[in-house]
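On to subunit A.
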Amino acid sequence: MLNGDTIFLDTVLIITFAALSISLVGGVIRLLKGPSLPDRVVALDLIAYIVIAFIATYSIFTGTSDFIDAAIVVALIAFLGTAAFARYVFKAGHESTDDRI
Partner candidate 1 sequence: MNDLLIYPLLIPVMTAALALIFFKNRDFQRWINVIGSAALVGASALLLYSVNNDGIQVLQPGNWEAPFGISLVADLFSALMVMITGIKALAVSIYSLGDMDERRESFGFHSLFQILIFGVNGAFLTGDLFNLYVWFEVMLITSFVLLSLGNDKSQLDGAVKYVVINLFSSLVFLSGVGIMYGITGTLNLAAMADALQDTEHTGLVITASMMFLVSFGIKSAVFPLFFWLPASYHTPPITVTAIFGALLTKVGVYSLVRMFTLVFTQDIGYTHTILLWISVPTMVVGVLGAASQYDVRKILSFHIVSQIGYMIMGLAFFTKIALAGVIYYILHNILAKTNLFLVAGIARKYVGSYHLSKLGGIYKAYPLLSAMFAISAISLAGLPPLTGFWAKYTVIYAGLEIGEWVVIGFALAVGLMTLFSMTKIWMGAYWSPLPDEAPVVADKNYKEPTEGQKFALFFPVILIAGLIVILGIFGEPFFSMLFDAADQLLDPSMYINAVLNP
Partner candidate 2 sequence: MISEIIIAILLLSGSFFVLVAAIGVLRLPDLMMKMHASTKAGTLGAGLILVSVGVAFDEISVLTRVIATIIFLLLTAPVAAHLIGRAAYYVGMDFWEGTITDELKKDREDTAAKAPSAKVNRNVSES
């Protein structure tokens, strides 16, 4: 099912996907564990980077560069969400530091 150019590159890509998948899971665990809202926001931030990396890897994997635009948008936009969270944390005060699921 892999369609990288060579077995070598395919293997590298699989390793990359594996690392990214584990990272993604790691991010989600942090999201679940928190314990504070900022912790979760950091997890979200991390996941945004992973998504960028994932899209980039997938572009190589499929040989299609059209997905890069999605990565650019994530890179450019995701921090706005973080900014919003930061602002909320700032306003909501200490309460947001203990925001358990």
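Per the selection procedure, all candidates are chains of the complex that A comes from, given by their letters.
Simple rule for what comes next: a residue touches a chain if its C-beta (ideal position, glycine included) is under 8 Å from a C-beta of that chain, and two chains touch if they have at least 3 such contacts; residues count from 1.
Remember, it's a predicted structure, so these values are computed and weren't measured experimentally.
As listed, 1 or 2 are all part of this complex, and the one touching subunit A is 2.
Per the touch definition, subunit A reaches candidate 2 in the complex via residues 5-6, 8-9, 12-13, 15-16, 19-20, 22-24, 26-27, 29-30, 36, 38-39, 41-43, 45-46, 49-50, 52-53, 56-57, 59-60, 65, 68-69, 71-72, 75-76, 78-79, 82-83, 85-87, 89-97.
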